[in-house]
Every structure is written in structure tokens, then in C-alpha cells.
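With one protein chain held back, the other chains of the complex are shown just where they sit.
When the chains are written out, they are named A, B and C in that same order, and each has its own residue count from 1.
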Amino acid sequence: MINTAVELAGIKLKNPVLTASGTFGYGHEYAKYFDLSRLGALVVKTLTLEPRKGNPPPRIAETPCGMLNAVGLENPGAAYFVREILPDLKQYPVPLIVSIAGCSVDEYATMARLMTAAGSIDALEVNISCPNVKAGGIAFGTVPEMAAEVIRAVRLNTDLPVIAKLTPNVTDIAGIAVVVVEAGADAVSLINTVTGMVIDIERRRPVLANQVGGLSGPAVRPIAVRAVWQVYRAVKVPIIGMGGIMEGRDALEFMLAGAQAVAVGTANLVNPTAADDVVRGIEEYLESHGISDVNELVGAAHGKGE
Amino acid sequence: MINTAVELAGIKLKNPVLTASGTFGYGHEYAKYFDLSRLGALVVKTLTLEPRKGNPPPRIAETPCGMLNAVGLENPGAAYFVREILPDLKQYPVPLIVSIAGCSVDEYATMARLMTAAGSIDALEVNISCPNVKAGGIAFGTVPEMAAEVIRAVRLNTDLPVIAKLTPNVTDIAGIAVVVVEAGADAVSLINTVTGMVIDIERRRPVLANQVGGLSGPAVRPIAVRAVWQVYRAVKVPIIGMGGIMEGRDALEFMLAGAQAVAVGTANLVNPTAADDVVRGIEEYLESHGISDVNELVGAAHGKGE
Amino acid sequence: MSFIVDAEITHNRKVAEGCYNLTFRAPEITGSAQPGQFVHLRCGPTLDPLLRRPLGIQGVKREQELVQVLYQIVGKGTRLLTAFEPGGRVNVLGPLGRGFTLPAGARRAALIAGGLGIAPLCFLYEELAEQGIAVEVFHGVRSAGQVSAHDLIPDGRVLMASDDGSLGYHGSVVKMFEDHIGLETFDFFFATGPSPMLRALGKLAEQHNLPGQVSLEERMGCGIGACLCCNCRTKDKDEDGWRYSRVCADGPVFPVEEVVWP
Partner (left out) sequence: MSFIVDAEITHNRKVAEGCYNLTFRAPEITGSAQPGQFVHLRCGPTLDPLLRRPLGIQGVKREQELVQVLYQIVGKGTRLLTAFEPGGRVNVLGPLGRGFTLPAGARRAALIAGGLGIAPLCFLYEELAEQGIAVEVFHGVRSAGQVSAHDLIPDGRVLMASDDGSLGYHGSVVKMFEDHIGLETFDFFFATGPSPMLRALGKLAEQHNLPGQVSLEERMGCGIGACLCCNCRTKDKDEDGWRYSRVCADGPVFPVEEVVWP
């Protein structure tokens, strides 16, 4: 018998494959294509306190082996989610991780309280890539002190496991990981998208209405694997690795680099069954390589003495 | 008549297309495939004071729409370059930009002096991605003060135009650009490679002997275009844009984002005539769009009021 | 219900300059496809291009289980599609989106298309004809030599317009349609085409109080309503008076009066 179950900040997952926030909606769109209980956990689109309309179109641009998105955190707001969506989500026998964001530390704190009170949520993923309105729009996640403050506020307002989702748009992602763990994060998710831009040479303007967008997909995978590798050496908490995972073998790179779990993002947009395919790919690798427990792989690429 | 000539920190280039350091050797390998005088300028592989053997193999790994390299600044050293290579390079009627690096500020200063004394060099590109041995191996280019110190030292030791080559592995590339310009850089080149990693899931080890490497190629283009866009808004000096330019249309994205010139890197590895093809692609665009001067395109994607 | 199918290609032929007809076998899709719905195609086996490409369904042959699309070379993806050969496979997700719906009591409909927008209207034409609705087709092209409704709907009542006057009416298809509003009466119209054309038609419909449906285009990610990348503005009762809808899942077909034109 092969074991694919992993533990993530106290939650037991039947396998290490999650969905990346924002690429899997609130789950039900994908339930038509495969049985969601095949997943390790479901991570839903980031929620904010108030509903947000997000950015004007175009919000997406294709890039070589990747894509830019500038959805701008469109979401129906916390209250609507709790009232209309959460009850529906409970039907899926799969752990539920809710991603939260805010434009102020207070908003993060409030979101943590609301979501904890809502019940039937297994963990909070804190999207600290959100711009801090008070600090002139600089993303919380790019400044260690600000990142730590957000996580501390969330930590104080929930007894759920807290996962800090880190942005790669920093000089030292391992340094940020260290401070968010000190501030109380039980796990870290990485990476969020890399800031990028595509210009339409006919219109001579950026393709995206928002000008810049977040780069995701296979193009960023080497950046993401490197980030996981570096953070694994810096902190003891589990890592959820993501960035360009298209198939099982990509997920295994992340696990070998140190990820306890992985999340499938852009691949869901290309192929609605991608997350399930990744689960299967990992299972096949374990079988064909005679590995009885997926946990053996976590961080294995670091070797012994390093 | 269409004008493709641009001026770059006082050097006149017949067109805006350069070669990216490290991807074009010292030029002669490519002279077999096209007439090097077709180029705006030739930028040679980074030189250090002493010869460097660089990293053990494997030094290269393919990634989706990109590649990692960890050559490790292998080069024959300044003295050998001046004695054996430079005389040969003079035969090509094309401006010559020499890339220099060092592991200490003093080494950068010495390199600047030596190259200036050597003569027949049109500008120095300062590769500040080099690790600072004194600061425990942190790259000069990731810390504003260190970056500025290097550029100041080079500035004091040369009367050639100084081009600071920036790394994208920072939270705020525009901020770095501002300080290197204050420190005396006449132009900035961006981007150098993005730190990345690929893991071999069979060997369960990083593919590269050096573990991490620098990601380049089309995969990083959106990151590079964004960097040029941001730096264009922050500084007044000309920008040399690079990162994933494979054809004329890619180069145009950079120019529209604000680059005065562009450099072709990884594309040379895929296709030895790539740089020449980019020149032709730009010419064709100008013709087909009835644009009489390539300089009109520089920064045009920023629009009027922005 | 929609499906992911590795469909066998039976045809992939040039039908006009830069324009191809692709046919593939996909019983999962022919089973339920409705006019106005689209399919989302992968253009090759590698990660470049990464995203699927949306193409409207031009028609289905239910007995033969064939799905037909008409595409135009625009960029990387469509250029790669031209290399697909009969006997090979194309990965298709579909049918997707909400198609056209015929309002109760409508007896006479105008189908108005710009360029390749004609493709989904071919499918709609067949369905309307089956239901005994009187249909008149207005089709605008850039110039003669492009794919025209004359060829695609040979037995239909078709009026052509061209930008350069080389075929039929000289001018925009919206203008041509406007000239007809006085002459004939339509209970309803269905329109597809580039965004400026649909916007012009939207204004016209408002002036003349003409009910109709338009099929919008936007750059897409998932095509199934999950990623929120394909937004367009539609009317809403909130303070701004509009909200974002998803072209892929709430559309691509919208009632003309609900669209807030950019």
C-alpha cells in the first residue's frame, strides 16, 4: 500500500494536491469534470470584506509558456460567501481552505474573525500580495514588517491554521518566510504570481487594462521551485509549493525541493482535470519507483549533509 | 528613409540591437553566421580581473520556454582579454561594450581602469549581479547601497560611458535604477537572469551542479518588459532592455516600454542569426507602419498623460 | 454539461484567404451543442501556446457526430491550427457558454454578422429554419473574396455588405441593417462580430427599441467560468448601475439591452 496522505499544519490531507486560489473558482465549476474529493484540499478564490468588482478587461494575456492575469481580486465579499457559497461547498468531502485578503491590517483581522466564525473551514490562507492602501499601495508581502503585522493580526483572530501566501516579487523570499513564521504562520504557500507586462505592438499599449499583471504557468516554475528550495532551508513549517505545475512530475519537483503539499493553478485553466491528473501522476511515480510514502520525497533533493 | 540609429549614453549606434553579455562569446563564433557590423553594438562576455574557471557541469537546463544557466562567469581574465582577444575584436566595425565584474568594489574599480586603458572600447557594462565576497556572497545588485558603491567606483576609474546592468531578483528594481544613476551610471541594462532551479525527479537532485541558475529566454520576457516599464518612469538615462527577445516584435515591446536599445541573449543560443533577424524585424515593422524614426517608439506605450 | 475530448479531425481546409474550416468528430459535443455556444481548443501538444482558443460552433452533424468551426489566422494559436491534419487529434473542451435563445412568439428574425461572426449564425440559421422562423441574414465583410454568408447559407435570404463596396452594400453591415428597419419588421435580431460593430448595433437597437441578442468576445482563460478573466459589463441594480459578467459562462450571448458598451 502506498501512502499519499500528508499532514499540513494539523490538517490531514488524503494527498498533497491542492488547488491554487483564484484558479479554481469556488470549486463547483470543476465538479463537472472530476470528483473533487480526489483532491487533498480545496483552496478557493481570495475573499475580501466588501465585494470587489476587480479590474476592467482585458484581464488576461498569454505569454510564452505562461499567462498574465489582472483579475484584481474580484469577489462577492465575505458576507455573500458565508451566506450563499459556503453552505454549498460543504457538500464536497474535502478539506476547505479559504483565502483572505484586505487593504489594511484591520481588514485582514476582520476577515479572519468572520471566516473562523463561519465554521466548516479547515484553514485560512492569507494572501499578503494585496496592496496596502495606507503604505501607498505597496504590497504587504514585499515588506517583512508589514507581512509580519498582517500575519500577527490574523493569528490573533483565529484558531484555524494560518497559511501565509508569499509573493516572489522580493529580494529575499526566505527572509519573508522567516518573519511570517515568527509572526505565527503555521505554513507558507509559495509562490503567488510574478509581476509582468505584455505590450501590444499594434496598439502600442499594454495588453492588460491594468497595465501590469501576474505571471503564472510553466514559465515561472523554475522561479517557484527555487523559492521553495530556499524557504525549506529557512523555516521548519510545511510549505505548499505552486507555480506552473501542469502534471505529476512538476509537482514532484516541488516536493523534492521541500514542499509538503502542492497547488495546481494555471493548469486548471488549460485543462479542467489538471489537479486530478497531478494526483494520478504522483501516484504513478510512487508506484513505479517503489516508494511507499510520499512524505519520503519532501525535501529529498537537499540530500543528506546539506 | 527610415532612421534606425539611436544614441546610447553618447555612443552612436546604427540600430538599437545589441548582444547580451555571455550569450555571444567574444563575437567571432557568430561572425561565421552573419556580418557583425549589422549590429548596433557588441557586448562581450563578462570579464573579471583573474581568469575564472566557472562552475562544474551541468551548467544548463532547459525549462518551459526558457533555460537556466550557471556558467559561473567563466572567462580568461582581463589581461588575456586585452592581449589576445581585444586586438581581434577591433576588426569588426561595430561599437564594443565590455562587461566587467568583480567580487569586491576594488576589483570593479581595477577592471574599469584596465579596460579604459586598453583603448578601443566604447563603453563599460557593469555586471553587478556578482556576489560580494565581503558581504557573505550577497549579490551587489540586490542591495541599493552596494550597487551604488560599485557604480561610483567604476565611475571614478573611467571616462567611458558606464552602463549598470541590473538584476531582477529584487523587490524594487526602479529603486535600484535610481541609486545607480545617482552614483553615475550613464545608462542601465535590464534584466539579468532570474534565479531559478530545476530538479531531476529521477536523480532527485537539482539538475545543475550549482543547484540554482539564472533563468532567461522568452519565459522571462513579461518580467523584463515590466522592469523596463517601471525603470523608464523612474530614471532619465537610456535603458537597454533584454530578456527573452527572440524576434523583432519582442524587441519592439521593450522599446515601447521605454528601452532606447535592446539586447538579444538566449535567442543567439537557439539561432545564431537571431540578433540579425531582430534588426530586420524592427526595420520591417517601421516600414510597414510608416514610422520614419525608431526613436519615436521609445516609451510610446506609456501614452501621453502618464 | 461539457466535455474534454481528444477529437479526431476529419477536415481542415482553407476556405478563403487566411480562413479555415475545421471539422472533428465529437459525439459528446454534438449531443448537446446549441447555436451560440463555443468550443475551447488546444492548438498543439506543447506548452506554447499555453491557453486554449475559443471558437464558435459553426454547425454540428448529429448523425455523423461532427462539429464544424470556422477560424481565421490571427496569431500563434490559429496559425498552428492550420497544420492539423485529418486523422490527427485536436483537444477540445465544449460545448461551452450560453447560446442564443428564441423569445416566445418571435416569427421573423434578423441575423447580423460581421466577418467570421457568421460562423455561429450558420448554426443558428439551421435551428431557426427548422422551427419555421423567417430569417434574413445581414453579413458584412471587408471585401469580396472573404468567407461570405452567400456561400455558407446558400439557400437563405442573404444580404451582403462590404467595407470597400466590392460586394453588395458599400458600408457597414449595421448601416445596411438600419436601412432595412424601416422597410421590414423583425421581432428579434441575433448578432455576432467585432466589438465596435456590436456596439453600433447596440445603440441602434436602443433607438429603435429592437429586442435582440449579441455574442461578445473577450480574451479567455478557463472558458468555464472559474478564472474571471473574460469579464464584460452588464447592467445591474447596484449603485454603479453595472457589474462584471463572464463572457464564457454568463455569455457569450447576452440580451442586447443588458450589455454596457465600453
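As a convention for this text, a contact is a pair of C-beta atoms (placed from the backbone, for glycine too) under 8 Å apart; a residue touches a chain by one contact, two chains touch by 3 or more.
On a predicted model such as this, the values are computed, not experimentally measured, just so you know.
Summary of contacts with the chain left out: across B:P58, B:P131 or B:G184, the touching residue is B:P58. Remark: the omitted chain is touched by one listed residue; of B:P168, B:G217 or B:G241 this is B:G217.
For the options A:V6, A:A20 or A:C65, the residue in contact with the chain missing from this view is A:C65.
Take chain B: the residues that touch the chain left off the picture are 22-25, 29-30, 32-33, 45, 53-54, 56-62, 64-67, 69, 71, 74, 217-218, 246, 266, 268-273. Although one chain is hidden here, its contacts on chain A can still be listed: residues 64-65. Taking the complete complex into account, residues 44-49, 76, 80 of chain C touch the chain not shown.
As a convention for this text, only the chains that are shown with their structure count from here on.
Looking at the partners of chain A and chain C together, the chains they share are B.
Averaging C-alpha coordinates per chain and comparing to chain B, the farthest chain turns out to be C. Between chain A and chain C, the centres computed from C-alpha atoms are 36 Å apart.
One simple way to say how far apart two chains are is to compare their mean CA positions; for chain A and chain B this gives 33 Å. Residue positions of chain C touching 2 or more other chains: 47-48.
Within chain A, residues 64-66, 217-218 each touch two or more of the remaining chains.
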